[in-house]
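A single protein chain has been removed from this complex, and every other one stays in its place.
For chain A:
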Amino acid sequence: MQFGVFTVGDVTVDPTTGREPSEHERIKAMVAIAVKAEEVGLDVFATGEHHNPPFVPSSPTTMLGHIAARTERLLLSTATTLITTNDPVKIAEDYAMLQHLADGRVDLMMGRGNTGPVYPWFGKDIRAGIPLAIENYDLLHRLWREDVVDWKGRHRTPLQSFTSTPRPLDGVPPFVWHGSIRSPEIAEQAAYYGDGFFANHIFWPKEHTQRMVGLYRERYAHYGHGSADQAIVGLGGQVFMRRNSQDAVREFRPYFDNAPVYGHGPSLEEFSRETPLTVGSPQQVIDRTLGFREYVGDYQRQLFLMDHAGLPLKTVLEQLDLLGEEVVPVLRKEFAALRPAHVPEAPTHASLVAAAGGAKDSTLHAVDDVTGKAPEVAR
């Protein structure tokens, strides 16, 4: 099982000091969090993608490329990549490039984005959110698997004899997750392709996660990718820890009370009861997290949100120490002991290469190096 952190990348005032970090500080803090994640033994760092203040990560592959150069083992991912407003051609190019630079330590999670005004900035319309996600991803999926693509759709200009470069590393595209809170169409999409499904599982009741994962598993089996319990599931989670649980509650409460999304609404206690938020000791986090399995089944990836609501970097890094030293080692052991042998791990570049029968150089050389004539569409 993979463990990691995912970040929204918000610039938020620290409610206890009134201090707001600069964009520069926040960007550097995100990198520090990623580097720390590897140092404490976590497996995954995933960044959000946003194109409006107060968020900084508008250019995920720039950030992930930098982190790739500063880490050895960490898997780099997104939470989420906007499949609606990004050009699928650019996603194909950017993430294939990142995949080469990171030697395969890359996967990504597709999401729609729920901020209406962002869509028209990129020439799109939020009312077409689902059709955009379906059409764009279908094109992206082909661009990574077919060397030369002829394509025509409704939401982008047609392509004729187009080759997305670089070709995926070793001939194997990055693994893709599809993230959604409550759109059954996205669970269906993930199931159709045999891709992973990620339930964000923060800020919302567990029932949403349970229903969406249940649907995805059922449809995954329906489309013949394996049995329902072999589907690839990831979950989010939100925690704040101190060794003494009262200290955790006392320290986190002002951040909770003033947080974007849920602040000034339910109490910390109500929200902890209604959603997977866990504020307490490392043992409480372990117990709650092990409980997720009871309503989604054995799953492959657990990402935690650790750095939002204005928490200072120093505090976040302390949280990562607790997560890496006290929580994740226990979770790894416990989850592994519970998981039946036929339930797979999350796919990695290495496992995908092995499944494809080994690495192959997928560079597309011109057929005629005198005329530079391009290869033709496969018949």
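Note that a contact is a pair of C-beta atoms (placed from the backbone, for glycine too) under 8 Å apart; a residue touches a chain by one contact, two chains touch by 3 or more; residues count from 1.
Just so it is clear, contacts and distances are computed from a predicted model.
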item: Name of the absent chain as recorded in UniProt (options "ATP synthase gamma chain", "NADPH-dependent FMN reductase", "Coenzyme F420-reducing hydrogenase, delta subunit" or "Phosphate transport system permease protein"); value: "NADPH-dependent FMN reductase"
item: Contact partner of the left-out chain, one of A:R142, A:R253, A:R288 or A:R332; value: A:R142
item: Listed residues A:R73, A:H264, A:K314 or A:H365, member touching the removed chain; value: A:H264
item: Touch with the omitted chain, as defined above, among A:F3, A:F45, A:F175 or A:F240; value: A:F175
item: Candidates A:T163, A:S245 or A:T348 - the one touching the absent chain; value: A:T348
item: Where the missing chain touches chain A, by residue; value: 130-131, 134-135, 138-139, 141-142, 145-146, 151-154, 175, 182, 184-185, 187-189, 191-194, 203-205, 208, 211-212, 215, 219-220, 222-226, 230-232, 261-262, 264-266, 270-271, 274, 344-348, 351-352, 355, 378-379
